[in-house]
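Left out: one protein chain. Kept in place: all the others.
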Amino acid sequence: MSWEELQLLYWLDLFGVAVFAISGVLAAGKKSLDLLGVVIIAVVTAVGGGTTRDLLLNRHPVFWISDPSYLSVIIIATLATIWYTRHMEPPQKALLFADALGLAVFTITGAQITQGIVSSDVIIVIMAAITGTVGGLIRDVLTNKIPMILQRDIYATAALAGATVYLLLFQLTRLPSSVSIITGMFVVIGLRLAAIQWELHLPRFKLEE
Amino acid sequence: MSWEELQLLYWLDLFGVAVFAISGVLAAGKKSLDLLGVVIIAVVTAVGGGTTRDLLLNRHPVFWISDPSYLSVIIIATLATIWYTRHMEPPQKALLFADALGLAVFTITGAQITQGIVSSDVIIVIMAAITGTVGGLIRDVLTNKIPMILQRDIYATAALAGATVYLLLFQLTRLPSSVSIITGMFVVIGLRLAAIQWELHLPRFKLEE
Partner (left out) sequence: MSWEELQLLYWLDLFGVAVFAISGVLAAGKKSLDLLGVVIIAVVTAVGGGTTRDLLLNRHPVFWISDPSYLSVIIIATLATIWYTRHMEPPQKALLFADALGLAVFTITGAQITQGIVSSDVIIVIMAAITGTVGGLIRDVLTNKIPMILQRDIYATAALAGATVYLLLFQLTRLPSSVSIITGMFVVIGLRLAAIQWELHLPRFKLEE
């Protein structure tokens, strides 16, 4: 990968952290936590996925320990969101789009990091999805809800599909890696936005009691 | 340990993973998750205990990362269970027995793995119980229940007792290791089935409010 691509991914990753922090603040805002509780939820939402990936892959130092810029971005995004929501309605539609972009970024950067450590394609795709979704899962557990990704909306599905497309293009074609990256991200974003727009769901599974 | 014994333990371990995946599917079926949510719960139930053990012991790569057969078995068991329960009632009694066998297998393999890394007997017994029970605990947290192992039915107790018996026989006798293994597993299974049959419980602990 070229230096410009690495730079772009780093900036996108910081953007993803900011977006997920914002979604953490908005989730926390429905539970009447105190201000530090809101910050904690925002941090956990933003770094939970990448931290779980790093621990499972024995990748140390964990990303936010080796580069505290992530924490700075999270704190700034959190405070800005708290300030903003005191004065204005949160722009729900823009946020859904930003969240889809955050999911796409985390999924593809998760796949790339795992590619450097593990050779199994299945594990790469799983770690990509873990990077994208576990932060939101921990956020939901801490605010005492059944995690959203288990229930709805083609969320983990979009991450798995995008990571798979990225990996297939990367391995089977001679396209530049930036094309694989962008296509994988488009798959994630496209599936998420389509699911939101047309209320697509996977079938539910419910046993009779 | 002989090569045949190692082979037997590996097959039993794959069996344990399948059984715990099935119990994850049945637990998820009461919560109306989507299909991928069910798969996620099944995977977490099946690998949560061994993963926690591997992270605490710094044993990398984590077992399902180094051998993706585990994930294949889980996916097959999950899909078969979803298919089966659409057509027939789940055979509850058979499942309770299978779950007891899964607990026994995970507990004893957890003890054996830990023996190779740590010398403290207390830690070996605790890691054995963690291997056997933490998957179910995470399953319950994700489906928003107080974990079953904290409440009922001589479950973690059976794991602790079986691991202790295994370790005592292994260290204090000259019996072949297969005898220690089988006896430890029988203790886990016997305690679980006795607890189910006669509704045995540990005493509850309840404070006045």
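Per-chain numbering from 1; labels A and B assigned in written order.
Going forward, a contact is a pair of C-beta atoms (placed from the backbone, for glycine too) under 8 Å apart; a residue touches a chain by one contact, two chains touch by 3 or more.
Small disclaimer: the values here were computed from a predicted structure and weren't measured.
**Student:** From the list B:2, B:144 or B:173, which touches the chain that is not on show?
**Tutor:** Selected residue, touching the omitted chain: B:144.
**Student:** Quick one: say which of A:4, A:34 or A:199 touches the chain that got left out.
**Tutor:** Spelled out, the listed residue whose C-beta touches the missing chain is A:34.
**Student:** In terms of residues, what is the contact footprint of the unshown chain on chain A?
**Tutor:** Residues of chain A in touch with the missing chain: 25-26, 28-38, 40-41, 51, 55, 58, 60-62, 65, 68, 71, 82, 85, 90, 141-144.
**Student:** List every residue of chain B that touches the chain not included in the displayed model.
**Tutor:** Residues 55-58, 118, 120, 122-123, 126, 137, 141, 144-147, 149-152, 156-157, 160, 201-207, 209 of chain B touch the chain that is not shown.
Keep this in mind: only the chains that are shown with their structure count from here on.
**Student:** To lay chain A over its twin chain B by CA atoms, how big a turn is needed, in degrees to the nearest 5?
**Tutor:** Roughly 120 degrees of rotation.
**Student:** Can you give the whole-Å distance between the Cα centres of chain A and chain B?
**Tutor:** Averaging C-alpha atoms per chain gives centres 31 Å apart.
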